[in-house]
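Quick one: the structure is below, questions incoming.
Note that one protein chain of the assembly has been removed; the remaining protein chains are unaltered in position.
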Amino acid sequence: MTAPTIARTTATRPRPVRAIRARPAAWLVWGLVIFFFVNLAGVIGSVVVSSFGERWFDTWLPQGWTGRWYGEAWRDFGLLPVLVTTVEVSLSVVAISVLVGVPASYVLARRSFPGRRLLYLLFLLPILMPPITYGIPLATVLYKYGFAGHFSGVVLANLVPSVPFVILTMTPFIEQIDPAIERAARMCGAGTGRIFTRILAPLLVPGMLAASILVLVRTVGMFELTFLTAGPDSTTLVVALYNSMSAAGIRAQQSVDAMAVIYTGTMLVLLVLALRVVNPTQLVARVKEEPE
Amino acid sequence: MSRPALTHRLAERGIDRQILLLVPAAVFVLVLFVYPFCYGLGLSFQPERGGPLGAYRAFFTDPYERNTIWTTLKLSLPVALLNVGVSVPIAYRMRGRFRGKRLLTTLLVVPITLGTVLTAQGLLNFLGPAGWFNRILIGAGLTDAPVRLTNNYWGVFFSLLITGFPFAFLLVLSYLSGIDPTLERAAATLGASRTQRFRRITLPLLAPGLATTFCLTFVLAFSVFPSAVLVGDPAGETRVISIAAWHAGYEQYDYAKASAIAIVMGLVELVVIAITLGWRATLFTGSTGGKG
Partner (left out) sequence: MTTGFTDLRLEGVTRRFAGHDALTGLTMTIRRGEFIALLGPSGCGKSTALNCLAGLLPLTDGSIWQDETRLDTVPPEKRGFGMVFQSYALFPHLSVRRNIAFGLQMRRLPRAEIRRRTDEAIRLVRLEEHAAKLPGQLSGGQQQRVAIARAVVLEPALVLMDEPLSNLDAKLRLEMRTEIRRLHQSLGLTTVYVTHDQEEALSLADRLVVLRAGRVQQIGTPEELHTTPANRHVADFMGFRNLLPMRVAELAGDKAVVEGDGMRLHGTAVGALRPGDPVVAAARPESLRLDAAGGVPATVEVVEYQGREAAVEVVTAQGVRLHARAGQRPAVGEPVTVGVDPADLLVFPADEDEP
């Protein structure tokens, strides 16, 4: 769909385009979509405009433009360590959840054994539960054993939805690889180790990349679990943003906005990265394979 | 040369050394999800006062606490229903190929990655009394005084809509493109009109997917926390259950009560999901003959 030639051929095929233009219901649908996007642009735009504005009160646009809020936010909220923590936490979560999740999804995809469905349901639960529900008991336990308030506690808490997430995205991915391929490699004389390094690993890389990026995006954006377990030295960007917002009035509104823009920028970079590897529907269709 | 009988019998049931690959993931879920959950459950039955059920009694007898269930459902159910309901006609229009589909789906991913915190900040700016939205309304002469859309029910409602709608839409779209379009064409050759084709063929095949989508958007909306605090009225009309749980745990330091509320929250959510999935189980959930 991205190639220009294909785009042209679909454009010359009149049927779908005309179907959208012709009917009033279609106008309504497009109207809704446009209304949604206009408001969305307003939401994001107002934050961006405000972060560059001098004074903005009861006018369409700020009275002047400045970049100083960024410097202020950077200094006042100590954003550099926060960003470093965010990156460290997210990458650790990605690495651990892939390491733990992929072997498990391999077994779930390839084998049938007693209790398989029960186990699958167990892996599904952390995703179906609101993070606050299990986050509060989890934080209590992590405080009890001295993990919470530190880097390790934040990573552990974020792993709870991430490991199941990797399993739920990787299991269907592995299922669609013909199991005869592994058997063929075995018949060619490859042992389990070499089947994994020579055959499975190259075939799994796209799926693992997609799962990693999805986990990365989710972890950077994960508020509740990090909020419940983070200490002063283990705050991620989204929690720092929340803290600065709920403490509004102490800081200038614009510097909070500047921070929000930094957060958005980080997320957008991740998003662009993510969309290079995964289809947009994949970002949300996380429970495609359900135990029936 | 003959193998021990036990390993042989187990191998026949699908249990051998490969199953060990599951162990790390299973241990993870047990230690970080099941154990804290059970710990929280235990904790909820050991309040400082009022016997084993004291924490639950305290929650259910105090209308200020008890009503949080109703407040949460009043927010999350309409939002989830609206998200799914609006997604269906839009996704139905937009299946098949047209120019800019990839761009549209990509744009829709943006609010998902923004997360609730940034959306809240944006809504405060955009929908606030001096925000662009109210300026447009006043400018167009639709209203004299600014409409109050933030720091109340509607602020949270819009925030959930913005984060939830793209999610619902992309899920519905992926379910819809999984339905073989020739089925509708077959119905057309049998004399079914456009509406009949949708009502009698596509909708029944889509219904299980809608149930799943509803569940997932409901979970998202039900776990509302940051936006209820930031764009809502966290002490009044948007005092949702997760705020009550957080308040009990991190401001009153009453972990028994916090755990009890978390458990109640999980149960209420599971009841809604169970009802939806129970309804879904009565539907046809076989192959829909399409791609994906």
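Just so it is clear, A and B label the chains in written order, and each chain counts residues from 1 on its own.
Here, a residue touches a chain if its C-beta (ideal position, glycine included) is under 8 Å from a C-beta of that chain, and two chains touch if they have at least 3 such contacts.
Treat the numbers as computed from the prediction; the structure is a model and nothing was measured.
Trainee: Considering the complete complex, identify which of A:55, A:117 or A:183 is in touch with the unshown chain.
Mentor: Only one of A:55, A:117 or A:183 touches the chain omitted from view, namely A:183.
Trainee: Among the options A:24, A:115 or A:202, which residue touches the chain absent from this view?
Mentor: Residue touching the absent chain, from the options given: A:202.
Trainee: If you put the missing chain back, which residues of subunit A would it touch?
Mentor: 178, 180-181, 183-191, 194, 198-199, 202-203
Criterion: only the chains that are shown with their structure count from here on.
Trainee: Which of the residues in subunit A end up touching subunit B in this complex?
Mentor: 1-2, 7, 10-11, 16-17, 20, 25-26, 29-30, 32-33, 36-37, 39-40, 42-47, 50, 57-58, 60, 99-101, 103-104, 106-108, 110-114, 119, 122-123, 125-126, 128-142, 156-157, 159-160, 163-164, 167, 217, 221, 223-224, 228, 238, 241-242, 245-246, 256-257, 260, 263-264, 267-268, 270-271, 275, 280-281, 283-288, 290, 292
Trainee: Which stretch or stretches of subunit B touch subunit A in the complex?
Mentor: 13-15, 18-19, 21-22, 24-26, 28-29, 32-37, 39-41, 43, 86, 89-90, 93-94, 96-99, 101-102, 104-123, 125-126, 130-133, 135, 162, 165-167, 170-171, 173-174, 212, 215-216, 219, 222-223, 225-226, 229-230, 242, 245-246, 249-250, 255, 258-259, 262-263, 265-266, 269, 273, 285
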